[in-house]
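The following block contains the structure, expressed as structure tokens.
With one protein chain held back, the other chains of the complex are shown just where they sit.
Which chain is which? They are A and B, in the order written, and residues in each are numbered from 1.
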Amino acid sequence: MTTLFTILFDGVAYGMLLFVLACGLAVTLGLMNFVNLAHGAFAMTGGYICAVLVNNQGWPFFAALPLAFVTAALVGVALERTLYRHLYTRSHLDQVLFTIGLTFMSVAAVDYVMGSSRIFIKLPAALEGQFDFFGVGIGRYRLMIIVICGLLTVALQLILAKTRFGSRLRAAVDDPRAASGLGINVPQVFAFTFAFGCGLAGLGGALSAEILGLDPYFPLKFMIYFLIVVTVGGSSSITGPFLASLLLGIGDVAGKYYVPKMGPFVIYTIMIVILIWRPNGLFGRAAAR
Amino acid sequence: MTIALETRGLEKSFGGLRVTRDLSLKVEQGARHALIGPNGAGKTTVINLLTGVLKPNAGRILLEGNDITDLPVHKRVLRGLSRTFQINQLYADLTPLETVGLAVSERLGGGGDWWRRMGTRDDVNQEVAETLGRFHLLDVMNERTATLPYGKQRLLEIAVAIATRPRVLLLDEPAAGVPESERHDILAAVAALPRDVTVLLIEHDMDLVFSFADRISVLVNGAMLVEGPPDEVARDPQVKAVYLGEAAHA
Partner (left out) sequence: MTAASDVSSHAIARARWRPAEIAFWILALSCAFLFPSRYLIMTDILRLALFTLSLDLILGYAGIVSLGHAAFFGVGAYSAGLLALHGIINEPVIALVAAGLVAMVLGFLTSFLVIRGVDLTRLMVTLGIALLLEALAERFSNITGGTDGLQGIEMQPILGLFAFDMFGKTGFFYSLIVLFLLFLLARRIVNSPFGLSLRAIKNNPLRASAIGVPVNRRLIAIYTIAAFYAGIAGALFTQTTALASLDVFAFERSADLMLVLVIGGTGYLYGGLIGAVVFKMLQELFQTITPQYWLFWIGLVLVVMVLVGRERIHRWVLWVPNLVIRQLFGRKAVVAVPESDAP
């Protein structure tokens, strides 16, 4: 019974991490129908920035996290303004080719600068180890992830639901043409959202170094996970990707625990079954209009 | 009198929004029937339901007495129900020859032939030539569709639908967006449709409706408001209210 709770706990932490990593992608997709396979590269950027600051410059971990966010967001906005925006009207094939190209370049570049082995970020002692909670082992680091990501999720939900920017964004995702007819500057909303999504990915990358592992191949290894989150979750709201992330996280942890030899098999099987059952994703809107 | 196309109690909602409400419509064999209604009345949804792009929440659709409610789009076409699109839906990279040729091949059951070269079936060639000729497309038959002038594309839009030899044809605003100079060709093509083809015209342009239709159904908020011959519909106070109301808002 307690292992079940531990698995659930670890799975939730993993899932929330995936959500922070991938939610930017869901919005990009919903807003501009843009397939950004290079999303993982932004996460990797954040992760490496954090690692360099903490390990080499001696920054405290929590001071480095915001900088991971900011750097990834800046890289995101720079690329969006210079390159990405030329591709919104292109075919999905072009978008796929372009973003795979960017991913490959980022992988090779990081490999060149930082080396190909996995790196670890030195954590403050307070985050290491685990404590016992009614017989359930609770990892401190994972608990922190749940807290941070949980707060972020609530904040995102509030921004989307309560603020002026949120309502503009929702209108733009719902129907970009109608939204621009209403005087909403869709490209601007998009640029901002894109940068924010990249920032979140960067933060996620920094947080995930401990759990997912950080090496130059990160964007390729986790590409499929991001795709699962957005296809299973749908891109019409952030609730869908959130639930999909949790499902994926718990499924993956449980699968690795109970049938370790089948490894990633469990996740792919779940994904395929879901897509047979609901081709538009579990929480996606039906193909109307 | 036979009924070519019939709907019984058709219902469709998106989320909580009922866009088609208990719609029962009968289109007689050989009729020139128009379906009109103000913007947002749900005309496009009706077409999508009839052709099978959307599935109704309730109700049945009958084509010549046979229930087609559960058939996929392409099977309905093979049964004799075709449509044109309000916004051209053509194959940009294909030529008119290929476009019409494909429609004819599919109908004659040769569309899946993977070993036969194109252009080697005389019956197909004959019919393609005849259709292209009728819609004044022979001169451009070998050009990419995307490069054709809009009027020609509009003609091709109708030609493709005709090439499937429909017994019931749904025309969705056939003259929409056509420049005045090319409008005549389109209207002539519509007027020259064979009498044995039943036509359901979905239209905004009242001149076209009243010059063409022998029966009119008025759709408002997804439900049938009035149905009858053109003069009756034109006199109907409810219809006037709807259209005058719309005009007053505009």
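Basically, a contact is a pair of C-beta atoms (placed from the backbone, for glycine too) under 8 Å apart; a residue touches a chain by one contact, two chains touch by 3 or more.
This one's a predicted model, so the numbers in the text were calculated from it and none came from an experiment.
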Worksheet item: Which residue among A:Val70, A:Ala191 or A:Leu275 touches the omitted chain?
Response: A:Leu275
Worksheet item: Any idea which of B:Leu5, B:Ile36 or B:Leu97 touches the chain not displayed?
Response: B:Leu97
Worksheet entry | Candidate in contact with the missing chain, chosen from B:Thr7, B:Thr44, B:Ser105 or B:Ser217 | B:Ser105
Worksheet, complete the sentence: Missing-chain contact among A:Val20, A:Met44, A:Val107 or A:Leu247 belongs to A:Val107
Worksheet entry | chain B residues touching the omitted chain (full complex) | 51, 53, 72-74, 77-78, 82-83, 85, 89-94, 97-99, 101-103, 105-107, 110-120, 122, 125-126, 128-130, 132-133, 138, 141-142, 144, 160-161, 163-164
Discussion item. Contact with the hidden chain only, please: which chain A residues?
Written reply: 29, 35, 37, 83, 86-87, 90, 92-94, 96-98, 100-109, 111-112, 220, 223-224, 227-228, 230-231, 261-265, 268-269, 271-272, 275-276, 279-281
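Quick note on the criterion: only the chains that are shown with their structure count from here on.
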Worksheet item: If you average the CA atoms of chain A and of chain B, how far apart do the two points sit, in angstrom?
Response: 46
